[in-house]
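The block that comes next holds chain A.
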Amino acid sequence: MQLRDKNVIMDEMGIKRALTRIAHEIIERNKGIEDVAVVGIRRRGGPLAQRLAARIEEIEGISVPVGILDITLYRDDLTTLASQPLVHRTEVNFDINGLTIVLVDDVLYTGRTVRAALDALIDLGRPKSIQLAVLIDRGHRELPIKADFIGKNVPTSHLEEIAVRVKEIDSKDEVVIQEIVKT
Partner candidate 1 sequence: MRLLIKGGRVIDPSNGLNAIMDILVDEGRIVAVENNLADDVAEVIDAKDKLVCPGFIDMHVHLREPGLEYKEDITSGSKAAAAGGFTTVCCMPNTEPAIDNAAIASFIRERARKTGLTNVLPIGTITRGRAGNELSEMAELVSAGCIAVSDDGSPVMRADVMRNGLEYAKMFSLPVLAHCEDLNLSRDGQMHEGYYSIIYGLKGIPAEAEEVAIARDIMLARLTGGHLHVCHISTMGAVDLIREAKEEGIKVTCEVTPHHLVLSDEAVGTYDANTKVSPPLRPWEHIEALREALNEGVIDCIATDHAPHHLESKDCEYVLASPGISGLETAVALIMNELVNPGILDIERMVSLFTTGPAEILGLDRGTLTPGRVADVTLLDPNMVKTVDPAKFYSKGKNTPFGGRELKGWPYMTIRSGKIVAREGQIVG
Partner candidate 2 sequence: MGFEQTKDLLGLRELNREDIELILNTALPMKDIIKRDIKKVPTLRGKALATVFYEPSTRTRTSFEIAGKYLSADTVNLTVNTSSVLKGESLRDTIKTIEVMGFDLMVMRHSMSGTPHYVARNTRMRIINAGDGANEHPTQALLDMFSIKEKKGSLDNLKIAIVGDILHSRVARSNIYGLSKFGCEVRVVGPSTLMPPEIEKLGVKRYYNLDEALNGVDVINVLRIQRERQQLGLFPSLDEYADLYMLSPEHLLRAKDDVLVLHPGPMNRGVEISSQLADSNVAVINEQVTNGVAVRMALLFLMMGGAKDEIAN
């Protein structure tokens, strides 16, 4: 399957603005950021979580713990994959018991990744609550999961893909819609 970029739906500034807004919403919803931690889902949720935490610190002047969750071992599709995904470390180096955890991912689609992340998170301890922040919500949920903080809602078809690119991994910031090229 080959993909071709169709159009850019968010540029560098757009992403920055969306994260700033989400940071404000997180602070507002939780009435401050005491006992809040941000945990990104590997891979692109990681850098997004770092940026959100930085933004929160800029606004509130207090740093929040940041972690990265690797959900490979919790995926429900392992037996259907052609080749083995690489497992990476989960880097949550703080006690999550009693905290409000803001899970961060780039795109919310079927909800299966978030389901896996919830399981992975709960195996690390018993947070007070878990909230979900995503840069893009593209619809088509297969599980009863909904985001608390959304950068942008993007209606898509099944034949399209959303690619979130971040500087830390892809050397530029943008969100594009891709379409499948028939070969």
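Selection criteria: all candidates are chains of the complex that A comes from, given by their letters.
Note that in this section contacts are C-beta pairs under 8 Å (C-beta built on N, C-alpha and C of every residue); 3 or more make two chains touch, one makes a residue touch a chain; residues count from 1.
What you are looking at is a predicted structure, and each value in this text was computed from that prediction instead of being measured.
Among the candidates 1 or 2, the one in contact with chain A in this complex is 2. Those residues of chain A that touch candidate 2 in the shared complex are 70, 73-74, 78-84, 86-90, 119-120, 123-125.
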